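Note that one protein chain is taken out, while the other chains of the complex remain in position.
When the chains are written out, they are named A and B in that same order, and each has its own residue count from 1.
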Amino acid sequence: MLHKFVDIITSLKLTIVCLAAGMALIFAGTLAQVHLGIHEAQQRYFQSMFVWWPPEGRGFRIPIFPGGHLIGAVLLINLIAAHLKRFRWSWRKLGIHLTHAGLIIMLAGGLFTDLFAVESHMQLANGDAKNYSEDMRQTELAVIDTSGDDLDQVTAIPDTVLRPNRVIDHWSLPFRIAVRNFYQNSRLRMLSQAGEGARPIANQGSGAMIAVEPVTRATASDERDVPSAAIEILPKDGGSLGTWLVSDSLGAPQTFACGGRTWMIALRPARYYKPYSVTLQKFTHEKYAGTEIPKDFSSKVTLIDPERSVNRDVLIYMNHPLRYRGETFYQAGFQKDDSATILQVVHNPSFIAPYVACVIVAAGLLVQFGFHLVGFSRQRRRAIA
Amino acid sequence: MRIGCAGWVMRISKYFILVLSAALLVSCEKNSEIKVYRVSKAPLEQSAPQQQDAMPTNTSAPRMPAGLPPAAETAVTTPANWEAQPLSQMRQASFLVKGDNGAVADVSFVSLGSAAGNVLENVNRWLGQLGQPPITEQKLGEMAQRLQTSLGEVTIVDLAGLPDNADPARDGRIIAAMMTTSNATLFFKMRGNADLAETQKGDFIRWVAAVCDAQTQAGPAQIAEAPPQTASAPTIKWTAPEGWTEVPPSSMRYASFSAPAQDGGKIDISIVTFPGDGGSDADNINRWRGQMGLAPVDANAVTSQVAPLKTGDTMFSTTDIAGNKTRTIAAWTRRDGRVWFFKATGPNAAIEKEKSNFVKFIESVRF
Partner (left out) sequence: MKRLLPWIILGVAAACIATSWLPSKVAKEDFDFSKVGEIPVLVGGRMKPLDTVARNSLLIIHGKQELRLEDSRRLSAMQWLADALFNASVADQYPVFVVQNADVLGLFGWQQSDRKYFSFAEFTPFLKQIDEQAAQSDKLEAVQRSAYQSAILNLRNGLSLYQRLKNSIQPEGAENFTAELQGFASSVPGAAKAARQRAMGENFDKVKLDDIAQMIKRYERLSDMAYVLAVPPIEPNGEWHSVGNSLLRSVAIGEIDPAVIEYAIVGDAYRANDRPLFNQNVEVMTDWFSKEQPNTMKRASFEFLFNRVQPFSQSMALYVLAFLLACASWLGSSSILRRSAFYVLLLALAIHTFGLVSRMYLQERPPVTNLYSSAIFIGWGAVIVALILERIFRDGIGAACAGAIGFVTLIIAHHLAGSGDTLEMLQAVLDTNIWLATHVVAITTGYSAMFLAGMLAIIYIVRGVFTTSLKKQTADSLARMTYGVVCFATLFSFVGTVLGGIWADQSWGRFWGWDPKENGAVLIVLWCAIILHARWGGFIRQRGLMVMALFGNIVTSFSWFGVNMLGVGLHSYGFMQKAFPWLVGFMLSQLALMCVAAMPLERWRSFRTVNAPARGQTPQVSPAPSPG
């Protein structure tokens, strides 16, 4: 039994099966991107253990195909196990060993990136200074205690926790938050402009005059979901402060008092605060003469870090990012009228893995095929002679 | 042999799968945890390092630091050709000056938390923006001007330079003023076309003085008008001694004279006036001592350095400061809500010779 398992896990057949399964998965996932959008297809096909049917919803789901993580994991195990079992050093096999070692590094690095990398955006208008970046996909319910003189206390609740009928009870808050409604993507309209029969889902704050309509998830790469939720504030010592509407499209936070302190709530893109700030001095958008074809975008920013006494100007432009304290700032885009720049902020501790892996695998392939070529030409020469 | 190898492989695969699943679980967790952190209320500093120990914040409505009432800026008159601009998040005053041929100059006043970097750092940053190399502390000392206001001493620098690819109509000169109080650092900056900045320099400096003076008044404008120095300062008369040539005054000086000294040296005589009391005697004497490269003296010791001088019109305080090579003699008086400084600086021997002339000059002043 054990032998059989070991045989399978180290077999070449398994490798081929995994590679073929990977091809099928990638092909299906690529076609799926047309109607799902890149991000959703990525989640479903490549960043999961299985591809499920039906894809969404509660209730019974069956896995119909291994997902990217599973195939990758099995390939990795197969590769390592096969090598451990059949490892025999020889110069002739150097190329293969190098290639496979590099592949292991690449797969492992890819896994690490999937798990630990964080990507976010920083949008700056000319003259703006910010010390946080925002997640493009995740929103958070920020509950802020503003009663301090010089410090605000922020309790950030990720939107994955906001599900209907959930009650959030956290030590930092003197009230519980009961989620009455949650829509992943929604459209807000003033009651007066909404149709007949439209009812607000909140009874306090600006939400009392707004009608919320759920809409289908956004799939295009430049669209984002606008989540909304109706939350009821229940002070821990009894009573209710009413139901409030929080939404990504509301703009301004709403305020209420509880327990002698003033609180603000807002549903906003998840923020990642940094101990340094970035100020946009100038954004330039060059086009080719007489056309609208973009030639170059660049942002001149000032990086201020009091902890490390850094106060300098940096130019960020295409293919030339700013790398600072483990994060990298890329020129990602801009607002339509050149009024603001959008920087992509990436935190990826395992970014070096693909570089290393590429060099090793390329070397391995060259060595291996070089051997073949040499052998082949020797054969030819012998044949001709 | 084979079993051992296989068992080894088994164990490794098992651990690997465990590690993998744990990592995946952890990653799921990371998305759903509630975080609590603290964030500072003070607005972000745009051009200088910060001093908070908690994480800085950027609240949606910028709040100005306490101690500088916004009313101050509305109380200050600005030159007619300065067009007010909408305020950006950091600016408390913003103007645009337009000149010929599309020349523009951008004027701004920004107030930040105290300890917003020292003067040299900021000057070098401005030099960098003009594409010029940084300068040393010593050079800074030589080129900087000092302006006394009721808020304190303002450092003024005049920087020129045109970086590559810059538009000369909009760039080429930065005239900036900076001062630090106990709870704020004020930055005044005019950046634009070099010639235009030159013509506006006087107005700019007067405006800087006006704003600083206005800052000392809390609450609604008691200083309805902080008048530019020369425009509405009362006219005084004097008789200049022989050998003194009147030199065109700079924008800070009410009047300026030059007298020759032997060996080609020069004596520089100036009349300067401000509203208010212009700082204490100790402040001024130590300031002049500093200009001459001398160490400051104790405030108590200062009184021994000041001698009164009565003239037909008013009572002056005078002092005589001798340094290694240069010597400064000064007389000042306060009247009608203003302070007037009369100062002569030059080589030791030359001042010695001119001292009597200086005294006669002071005695000739009529308010």
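Assume a contact is a pair of C-beta atoms (placed from the backbone, for glycine too) under 8 Å apart; a residue touches a chain by one contact, two chains touch by 3 or more.
This is a predicted model, so every value here is computed, not measured.
Student: If you put the missing chain back into the full complex, which of the shown chains would it touch?
Tutor: Those shown chains that the absent chain touches are A.
Student: Which candidate, A:G67, A:G110, A:G205 or A:P253, sits in contact with the chain we can't see?
Tutor: Touching the chain that is not displayed is residue A:G110.
Student: If the hidden chain were put back, which of A:F182, A:Y273 or A:Y330 would touch it?
Tutor: A:Y330
Student: By the contact criterion defined above, which parts of chain A meet the unshown chain? Give residue numbers in ascending order.
Tutor: 12-13, 15-16, 19-20, 22-23, 26-27, 29-31, 33-34, 38, 41-42, 46, 93, 96, 110, 113, 119, 221, 287-291, 293-297, 318-319, 321, 328, 330, 332, 344-346, 348, 351, 354-355, 357-358, 361-362, 365-366, 369, 372-373, 375-376, 380
We take it that only the chains that are shown with their structure count from here on.
Student: Within the complex, which stretch of chain B touches chain A?
Tutor: Within the complex, chain B contacts chain A at residues 2-3, 5-10, 12-13, 16-17, 20, 23-24, 26-27, 31-42, 44-52, 54-60, 88-90, 117, 121, 125, 128-129.
Student: Hey, which residues of chain A end up touching chain B in the complex?
Tutor: By the definition above, chain A touches chain B via 2-3, 5-6, 9-10, 49, 69, 73, 76-77, 80-81, 84-85, 111, 114-116, 126-132, 138, 148-158, 160-161, 168, 170, 172, 252-253, 273, 275, 277, 279, 302, 304-306, 309-311, 313.
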